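Only a single protein chain was left out; the remaining protein chains are all shown in position.
The first chain written gets the first letter, and so on, giving A, B and C; residue counts start at 1 in each chain.
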Amino acid sequence: MVSVDLPSGLFGEDNSGNNPDSVIRADHTLTIQFPKISFFFADNQDFVGKIHTMPIGLHPAKISSTPTDYNIIDYTLVSGILKDRKKFDHKGHFGHGLMIAGSCGKSGASVLASHAALRTGIGLLTAHVPRPAASIMHTAVPEAMVQCDQSDIMVTEINEPDRFDALGIGPGIGTKPNTKKGLRDLLIKYKGPVVIDADAINIISMEDDKADIIPENAVLTPHPGEFRRLSGSDATAFARLDIQREFSKKYKCVIVLKGAHTSISLPDGRVWFNTTGNPGMATAGSGDVLTGIILGMLAQGYKPSEAAIASVFIHGLAADLAVRSTAYESLIASDIIHNIGASFIKIRQFKNK
Amino acid sequence: MVSVDLPSGLFGEDNSGNNPDSVIRADHTLTIQFPKISFFFADNQDFVGKIHTMPIGLHPAKISSTPTDYNIIDYTLVSGILKDRKKFDHKGHFGHGLMIAGSCGKSGASVLASHAALRTGIGLLTAHVPRPAASIMHTAVPEAMVQCDQSDIMVTEINEPDRFDALGIGPGIGTKPNTKKGLRDLLIKYKGPVVIDADAINIISMEDDKADIIPENAVLTPHPGEFRRLSGSDATAFARLDIQREFSKKYKCVIVLKGAHTSISLPDGRVWFNTTGNPGMATAGSGDVLTGIILGMLAQGYKPSEAAIASVFIHGLAADLAVRSTAYESLIASDIIHNIGASFIKIRQFKNK
Amino acid sequence: MVSVDLPSGLFGEDNSGNNPDSVIRADHTLTIQFPKISFFFADNQDFVGKIHTMPIGLHPAKISSTPTDYNIIDYTLVSGILKDRKKFDHKGHFGHGLMIAGSCGKSGASVLASHAALRTGIGLLTAHVPRPAASIMHTAVPEAMVQCDQSDIMVTEINEPDRFDALGIGPGIGTKPNTKKGLRDLLIKYKGPVVIDADAINIISMEDDKADIIPENAVLTPHPGEFRRLSGSDATAFARLDIQREFSKKYKCVIVLKGAHTSISLPDGRVWFNTTGNPGMATAGSGDVLTGIILGMLAQGYKPSEAAIASVFIHGLAADLAVRSTAYESLIASDIIHNIGASFIKIRQFKNK
Partner (left out) sequence: MVSVDLPSGLFGEDNSGNNPDSVIRADHTLTIQFPKISFFFADNQDFVGKIHTMPIGLHPAKISSTPTDYNIIDYTLVSGILKDRKKFDHKGHFGHGLMIAGSCGKSGASVLASHAALRTGIGLLTAHVPRPAASIMHTAVPEAMVQCDQSDIMVTEINEPDRFDALGIGPGIGTKPNTKKGLRDLLIKYKGPVVIDADAINIISMEDDKADIIPENAVLTPHPGEFRRLSGSDATAFARLDIQREFSKKYKCVIVLKGAHTSISLPDGRVWFNTTGNPGMATAGSGDVLTGIILGMLAQGYKPSEAAIASVFIHGLAADLAVRSTAYESLIASDIIHNIGASFIKIRQFKNK
């Protein structure tokens, strides 16, 4: 079953009022010039099948002068974002990031996120962890420095966050009261670049006035369940995309809503859909790795929007390169980390073509 | 010395009454259309030599319509069991498994079994371990989460097992009284998918009324010594196969009796013989890896019979792929884990042919 | 924009009085016979662009008989320094080194520096570390032995340093009073070969009379910030080079001033510029690895000047080999260690040509 442009019965944007039984279930969709927004929603997965984009010769000047809030992340975009390193650049140029991660039983999150930040080009990386995680970190990631929390079981207090060029907060920290308090204090006073993930998002979700606690220009990386709690809405598909955009505008932050086609919304209302990645990434720790990559980019001085866009692409591309030699089932988060380097190379090769 | 169909003097099934001195010791056996059941028993290893199957053109329809309880696990079967991942599948689709493993001096079992589950496609994996094993786990397998037992030296109590989609129980847990008690409590109340191995089998063996403690549809993975204790019979070869089948029927469970040709018996009395694997697998931790693979399959929603059959084949195939670059002597359990991905790829390649 | 010999307006040595606006910014500089000293300074990076050396047929005898204090480290030089191993050489021939490194939160420095020393050919390596770092070391670098400090959080006292053939001091040790005292005591009495890095340099910088505490023929490996503290001068470029030379002469030590073109000054006033390395080395732990390599060379009996020159070249070359399969951003210190072997091979291949 092959559909042209759109499967009959499917709309290009909002399908919330649609009767699924009246939509064709295509095996392939040959779509004209651009994929439609509705293709990027999980709800429509069974209708569109495999997507093939057919250029029909629209004039590039016309395309680029047509305003749209909806964009695609591809090699052209990301290779344009990446800066080249100069010969005399030193560690100081690439920033010192702090990764706040882990709690009793979840210290692996700190290992994965810190390792990913180092593989993304950060100059120096300190991990803020509960005390017993220090030896885990030194053994598994000797390149990282460690700053121990006063607590043995969770993160409770971060002193002098301004010593760091960027912060990553959230993987595996849990939502216990002391962590909540420590995080609240931190987010209210910290003004630098920050990526906020996982339980840190859940903690923000519990706040009445989120504007107080979401730092301006923060990058938040919820999965759909976390975004539901954060936004207070359980909409899906097109409606959720609008809610995501409104959230970014209202709280002046970047929202990275993770999924098969991760959508990134900026404070100005624009949205980017990612085109890399595969189902093997549905594995424990995959999100921790993304948080580490974004911290790595922020510490190097990339703008939050650039950091989010490039990181999501690199993260998916690294997983795509990893499954060249393993199966979706066997992909683990460490494999993504080990392919970040190959990912950078591939993007730079595109640039130099 | 070449035998045709069967070495003279050897029966195709039960050879318990046979005089070994009256059986030909073949270097090769060219067997007609199908290997005979007796070929799969260690006792007959010296008689059959290397086995070659010669098709003689029996009609496929006839073959498939001939009822038999005895089957072979091959690429066709396993590639039919494996499900494909969809683009929008997320971590939740692949389940959250709990691996209950390890005790003082045997924490490596937890490392191996947990790593294997992650390499098999589980969405999330929590390891239930004695407290000091937490940092071992986080260092060696950062993708795993850890749930600490109240005890420093063994597993004694598992709370809320129903939070998990599947359980793996047994590698390295020992048989101390507190472990026995904790395990008994767990097995009596837990109703979900579960794979039971090693000392957990030994603990069940000590029970008078096994029906109380073996969960319906559980997968048990004894080696011959463990099966002897479990079944209370020291029969070998054909007699043991019947005992295995009866055990499966009586306790409504899947028995994976490990050996050169692992036999899997189902509650309906059918039996499968595995055709992958090699003598290099006679190495410490090899069984822990199998338990992890089965947990990985169960958590992803495979039926216990499917999980057992596919896992045993994948486990042996991974070892076969590993010995392409190492010797039987040098194969260690970690090598099997590292080849699970290649194993999935090879099975899928068969499917796509 | 291509410049010949020198970009117009740029001097070959001191450019401190130059107006940057009056210097050509070349994309390429085709320089005659030898690069000019000013090319090796970060300040001139934007003027010279990519450097190409054009031989114009100067007579080799004339070149080698022309006295100069400024030299380049290349394959010819380093392959001449490296000794070949004889068949019957044993562990004792290659020395027993002590690496004094790490403190609470910085134990990874000890892992990296010790591993690097072992990969450089040291016979035996003992790491002196705060007590909790012992298990980190044994897990990550099982080839190293460990000598625990009396303190759990820092290095405070080194007994019997003369048992060792060479010492490495400094990575990650911090500058707390007890460490300062222990280090002072050690440096005053120890007379053997030693490489001094990082916080050990900072501790020396705080001393009024540095002549007491800098052992004769010690190798010090400051980065520019550390050298500023050590020398008490914040000069850059040509002026700093002179200060470096004077420091080496005054304190009879080898200064390895790290940068894109690391400069090595000897007690006799001569200077070497390194020609290997890349911007990927601006990463956490890169300096710890260099310290380990130098310790490895000193323990094997290389003279401090030879050890410094060969180590800096090997360190940069290992990083150059590493970025063949990874990106600058993704290079981490462990990658440099893993390429030390390939680095030795490449240098020996040059020698055997």
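Going forward, a contact is a pair of C-beta atoms (placed from the backbone, for glycine too) under 8 Å apart; a residue touches a chain by one contact, two chains touch by 3 or more.
It should be emphasised that the depicted structure is a prediction, and the values quoted were computed from it without experimental measurement.
Student: Report, in label order, the displayed chains that the undisplayed chain touches.
Tutor: When the full complex is considered, the omitted chain touches B, C.
Student: Among C:52, C:93, C:163 or C:191, which residue is in touch with the absent chain?
Tutor: Considering the complete complex, C:93 is the one touching the chain left out.
Student: Return the single residue from B:82, B:140 or B:220 that touches the missing chain.
Tutor: B:140
Student: Pick from B:42, B:188 or B:211: which residue touches the chain that isn't shown?
Tutor: B:42
Student: Touching residues of chain B against the unshown chain: what are they?
Tutor: Counting only chain B, the missing chain is touched by 42, 45, 104-109, 111-112, 132-133, 135-136, 139-140, 172, 223-224, 259-260, 278-280, 282-286, 325-334.
Student: Quickly run down the residues of chain C that touch the omitted chain.
Tutor: Interface residues of chain C facing the absent chain: 85-91, 93-94, 118-126, 134-135, 137-139, 141-148, 296, 340-342, 344-345, 348.
Keep this in mind: only the chains that are shown with their structure count from here on.
Student: Could you tell me the least number of steps, going only between chains that touch, from chain B to chain C?
Tutor: The least step count works out to 2.
Student: Tell me which chain's centre, taken as the mean of its C-alpha atoms, is farthest from chain C.
Tutor: Farthest chain from chain C, going by C-alpha centroids: B.
Student: Over half shared numbers or under half: where do the identical copies chain A and chain B land at their interface, same or different?
Tutor: different
Student: Degrees of rotation, nearest 5, to put the Cα trace of chain A on chain C?
Tutor: With C-alpha atoms aligned, the rotation comes to 90 degrees.
Student: Taking the mean of the C-alpha atoms as each chain's centre, how many Å separate chain B from chain C?
Tutor: Whole-Å distance between the two chain centres: 54.
Student: Just how far, in Å, is the C-alpha centre of chain B from the one of chain A?
Tutor: That gives a centre separation of 38 Å.
Student: Which residues belonging to chain C are in contact with no fewer than two other chains?
Tutor: 139
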